[in-house]
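One chain of protein is taken out of this complex; the other chains stay put.
Each chain carries a letter (A, B and C) given by its place in the written order, and its residues are counted from 1.
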Amino acid sequence: MPSIDIDLRFSDLDAYGHVNNATIFSLLETARVRLYQDRFTELMHKGLLFLVAEARCRYLKPISLADRLVIDIEPTHVGRTSFTLGYRLHNGGGLQFAEAETVMVCFDQPAGKPAALPDDFRLLLTSND
Amino acid sequence: MPSIDIDLRFSDLDAYGHVNNATIFSLLETARVRLYQDRFTELMHKGLLFLVAEARCRYLKPISLADRLVIDIEPTHVGRTSFTLGYRLHNGGGLQFAEAETVMVCFDQPAGKPAALPDDFRLLLTSND
Amino acid sequence: MPSIDIDLRFSDLDAYGHVNNATIFSLLETARVRLYQDRFTELMHKGLLFLVAEARCRYLKPISLADRLVIDIEPTHVGRTSFTLGYRLHNGGGLQFAEAETVMVCFDQPAGKPAALPDDFRLLLTSND
Partner (left out) sequence: MPSIDIDLRFSDLDAYGHVNNATIFSLLETARVRLYQDRFTELMHKGLLFLVAEARCRYLKPISLADRLVIDIEPTHVGRTSFTLGYRLHNGGGLQFAEAETVMVCFDQPAGKPAALPDDFRLLLTSND
């Protein structure tokens, strides 16, 4: 299962002094873009985007600026035009901050509608299992 | 049901040119803070915070900078130490962009643990039904 | 001189509890995009963008979530391919938060180089004086 280390920034904190709850969805995006960046760029050139259709997060512990943040990502479901990514946010040492999920839809921008996942991308996703 | 009008900003857009999926959670926060701001401030002075325990969003239509954005908020469940807010994001003219939900926990910061919702805040929530 | 009212958001605050210094540059962008939005969109369709070449801000008073924020914008210099906008951030009641300036360059994206300001946009800028 791929793991992405995220460098936290002072701007990730909100007025409560912890990483903001909305910012965490931005960090999920950072993690998956970093993981799939080469393929995302290649697909974008073919007019295919991955849009977030659903997102959810369960917050377990607040994250401080001094914390190490690791995000494990795993495809948990692969459909015809969509797939689901599961995330576990932790400090690399047994402390879990949150768990999350995003449903991603493959979207054909010129056609303006969902498209079947390209075969090689599907393979990439399922080989992560 | 309270409705909050949100002024969109250029910085709400991501590289795809639409309001970013994580930013939408930030707009939910904007809406609920604006709705409950007086009470939130008052409670913070007593050491009580509302933390987001869970958040989820289902994205239906992309939001553009030129769109009007209205967020309807409604308490959908009120428990002893937590409550759930439901959100509907739309353009005020029949076009729905997203629907979302956050579970908020009342947290006693000095004590470092969840606390019962203050009676008057509970009343405020249930009178919105 | 045009004045733009900005609705502050909880997410504009940083861990110090005031509107973040970098966020203020984002609010300047919000103000100028709102002011020139119709013309910006029209020019983008012709392949012309306005890029920020320089930006600076002098911070005088911290801005709180409860403050009203008004941004006055005024073109202070109009050149051949660039123009300068001056900003005054205040509460509409005599309290000034900051003053700022951005130098904007008109950029021809297809050609990949600066372009002369379109005549009618130049007129729009100078008529604001």
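To be clear about the criterion, a residue touches a chain if its C-beta (ideal position, glycine included) is under 8 Å from a C-beta of that chain, and two chains touch if they have at least 3 such contacts.
As the structure is a computational prediction, the values presented were derived from the model and not from experiment.
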{"item": "Chain not shown: contacting residue from B:A22, B:L69 or B:V105", "value": "B:A22"}
{"item": "Of C:I4, C:C57 or C:I73, the residue in touch with the unshown chain", "value": "C:C57"}
{"item": "Positions on subunit B contacted by the hidden chain, ascending", "value": "10-11, 13-15, 17, 20, 22, 65"}
{"item": "Positions on subunit A where the hidden chain makes contact", "value": "6-7, 9-11, 26-27, 29-30, 33, 37, 41, 65-66"}
{"item": "Missing-partner contacts on subunit C, residue numbers", "value": "16, 20-26, 28-29, 49, 51-59, 62"}
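Everything below uses one rule, namely that only the chains that are shown with their structure count from here on.
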{"item": "Inter-centroid spacing, subunit C versus subunit A (mean Cα positions, whole Å)", "value": "33"}
{"item": "Cα-centroid distance, subunit B relative to subunit C, in whole angstrom", "value": "29"}
{"item": "Whole-Å separation of chain centres (CA-atom averages), subunit A against subunit B", "value": "22"}
{"item": "Where subunit C touches two or more other chains at once, by residue number", "value": "10-11, 65"}
